[in-house]
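The complex is shown incomplete by one protein chain, all other protein chains being positioned as in the whole.
Per-chain numbering from 1; labels A and B assigned in written order.
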Amino acid sequence: MTDPVLELTGISKSFGPVQANKDISLRVMPGTIHGIIGENGAGKSTLMSILYGFYHADSGTIRVKGREVQIADSQAAIAAGIGMVFQHFKLVENFTVLENIVLGAEDSALLRPSLARARTELRALSDDYGLSVDPDAVVEDIGVGMQQRVEILKALYRRAEILILDEPTGVLTPAEADQLFRILDRLRAEGKTVILITHKLREIMDITDTVSVMRRGEMVASVTTADTSPEALAELMVGRKVLLHVDKAPATPGALVLEVEDLRVTDAKGVLRLKGVSLTVRAGEILGIAGVAGNGQSELLEVLGGMRAGTGRVRMDGQGIDLTGKHSDGRTRRARGIGHVPEDRQREGLIMEFFAWENVAFGYHHAPAYNRGPLMDQAALRSDTAAKMTRFDVRPSNPWLTARNFSGGNQQKIVVAREIERNPRLLLVGQPTRGVDIGAIEFIHKQLIALRDAGAAILLVSVELDEIMALSDRIAVMFDGQIMGERLPGQTTVQELGLMMAGMAGKAA
Amino acid sequence: MDFLTFVQILDAALRFATPLLLACLAGLFSERAGIFDIGLEGKMLVAAFLAAAVAATSGSVWVGLLAGIAGSLVLALVHGLAAITFRGNQLISGVAVNFFASGITVVVAQSWFAQGGGTPQLSGAARFPPIIWPGALTKIRELREADPLTQIYSELVSGHAVIVYAALLLVPLSWWVLYRTRFGLRLRAVGENPAAVDTAGISVVRLRFAAVLIAGVLCGIAGAYLSTALQAGFSKEMTAGRGYIALAALIFAKWRPWHALWACLLFGFLQALALRPDVLQDLIGVKVQGQLLDALPYILTVIILAGFVGRAIPPRAGGEPYVKER
Partner (left out) sequence: MDKMPKWADVALLPLISLLLAGAISALVLLATGQNPLTALGVMIDGALGSTRGWGYTLYYATNFIFTGLAVSVAFHARLFNIGGEGQALLGGVGVALACLLIPWPHWTIAMLGAIAASALFGAAWALIPAWLQAKRGSHIVITTIMFNFIAGALLNYLLVERMKPAGIMEPASANFPPATHLPNFADMLAPFGIPFSPQAPANVAFLLALLAAFLVWVLIWRTRLGYEIRAFGFSETGARYAGISGTRIILIAMVISGALAGMMSVNNVMGEAERLVLNSAEGAGFIGIAVALMGRNHPVGVVLAALLFGFLYQGGAQLSFQLQIPTEMVTIIQALVILFTGALDQMIRAPLERAFQSRRKARA
């Protein structure tokens, strides 16, 4: 039996009160592809950042090829033979491929000999691993798949023995992903060790030799891939959480409120984020969108909330909604009766420097009730805030505190109170309980159900599967900018949804 | 207009372009590394004063030059401290540097020389003398009768202070450093994407400080040139906005060394023309307001900035303090 090429023992890391990694141990054998899988926030990225010298572990040891190493910075990681391909590439976009590869690994003060050697070596690497790239192409002119190859080549050029890839297929087309896997196969054949961080079960099953599962900062299992199944992994990943129980009567769906057809969104980099999404939400029902973060849910909420433009058709109560962004924004959406509890309350839903009473008007600051003539009616706002704080049990119930001074749960309650109490026809809700304490979760869930029972249509996006299961009347699963399918909560399982979220079609609907 | 007048205007243009070019290259190094520098003006001003003051006191222009560079470096360090170490606002820091320079030069000059915020007139070894090339004519009467080639050789090529030639040589040198050395590659990279440099195991802070200090040295030379070569001594506010014109030239040149040379020569030419409105009127037949010539560098820069004539894209990480994150 050979020795592990990488061995972590007892790695822990906290950010303030949050423990991102708890006593993590991991052994990776040379010449293998090792998968690390887990939900968002499970601590995968933190662990890898420790390996690459971005963070320092609070405790624990790292051994590479049996030797204990201290990884103080990226340079030390490179010296230890670790290479990293970040989810967001670290390339200089207006440099050529060759320049990017040489940067930081030059032979001497003059560039020409370094570049010449790199060119030769690049050719050799390309031949060895099937990684062909044009060394003189400028990075911003080549596709994402190519850019990723450049990142891999950068690591190989620095003699990396262990290559870590963080969610490498997130930005790739299926064809590009297949090419990447062929490259990884080749790397393994040549004796390199690959660590693949992903949330996609199909990738784990297809390519890895061994797999570790992380959940809530802990390493819950390390198994040989051949000995496990996607179902088993999905269960490990999601855990046997105590299912949240929310008292709710069966929904009595009414008229169609929201109709979305073939909705597409392209981001600033020209990547298609929503690839033709169609869905409907009726009055008096909650449609839950399940999915791992980054599969287009954010874009869906943003385009419906008027924060970004898209194409396709969206109707609200049968009336079309402008998606170009030219004739509409968050304000006109609100005027149509669309409330929006955004995914990121700190960057979107609240102004952290504003007092609670100022935040209660946020987005509704034109409302007649909040204004008196040309001025904002601060007295009315403050009394409204105080009333909302009582009704929603916001603590401390002081309208004069800035948003920053409330805990996550109380910040969220302010946002939820603001949006729900406008009695929206349609409420868009993103991650309503992210970073929120148990008591507040229960409270917010009850409020959402009450709003549903009052006849509002609710579109709920959450990466917390049990939240989706507990609240939704119907569940749609999003993966890679598309709806994978719809299920009824009573007729599906967490396991099935987990498979769909990981891009594998569930049982035939 | 006779040919000699034209050559003389070009000669003046070259002399006016020299401090612009040095400051422009200073800004180029700094901004290519991602540190905005609107403090070029202040660094030049302090250098101009110290160079003249120390040259006047020591009698040696070279000692003066060193003092000027040292003064400029101190301000560069302050800017680096604010912009890099404490991740402060680079623009506000630059504004502070400029004000500090315009205040401190006058206060110290007054206490040192008591000549209304200036230094004594410099002469002899306290100034950079013109270098007369072999065979160049120096007498205006001989020049007038010489053939055009001799006129160009004697008036435009010969007869400048050593800094003028040095500044011209700095253009290919800067190009070479930026595009042909390891340091240049890293410098350009840190201005575009410091995360790429950081993950490659190179210190962002050290690189950026190096760039800011290079800018300090170049601004020091530019300032020294003003007070010990172009003029004979320091006078209050003698930079007269040249730091900002250099900034304009930098944008005009889209942060590239050779283009910086052409931009500075153009702006130097405009300054030279502004001194000879008669010539310009003869040339194009219409009276052009001197004020328009004064404003032209700025107007051209705004047009470039607005992207109406080719877009000027600054280094992408410019002005942003680097904070490590995944």
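Rule of thumb we're sticking to: a contact is a pair of C-beta atoms (placed from the backbone, for glycine too) under 8 Å apart; a residue touches a chain by one contact, two chains touch by 3 or more.
Computed from a prediction, not measured in an experiment: that's the story for all the values here.
Touching the left-out chain: which of B:A126, B:I202, B:I251 or B:L280?
Of the candidates B:A126, B:I202, B:I251 or B:L280, B:I251 is in touch with the missing chain.
Which residue among B:Q8, B:S30, B:S93 or B:S158 touches the omitted chain?
B:S93
So one chain is hidden, and I want to know which residue out of A:V102, A:L115, A:L300 or A:L350 touches that hidden chain in the complete assembly.
The single option touching the absent chain is A:L350.
Hey, which chain B residues sit against the chain that's not shown?
38, 78, 81-83, 86-93, 95-108, 110-111, 114, 117, 241, 244, 247-248, 251, 289, 291-292, 294-295, 298-299, 301-302, 305-307, 314
Can you list where chain A touches the absent chain?
Given the touch definition above, chain A has residues 305-307, 329-334, 340, 342, 344, 347-354, 358, 361-363, 365-366, 371, 374-376, 378, 402, 404-405 touching the missing chain.
The rule is short, and it goes like this: only the chains that are shown with their structure count from here on.
Compute the distance, rounded to whole Å, between the mean C-alpha positions of chain A and chain B.
48
Which residues of chain A touch chain B in the complex?
45, 49, 52, 54, 73-75, 77-78, 84, 86, 90-95, 99-100, 102-106, 108-112, 114, 154
Where on chain B is chain A touching in the complex?
Contacts found on chain B: 179-186, 188-189, 192-193, 195-202, 316, 324, 326.
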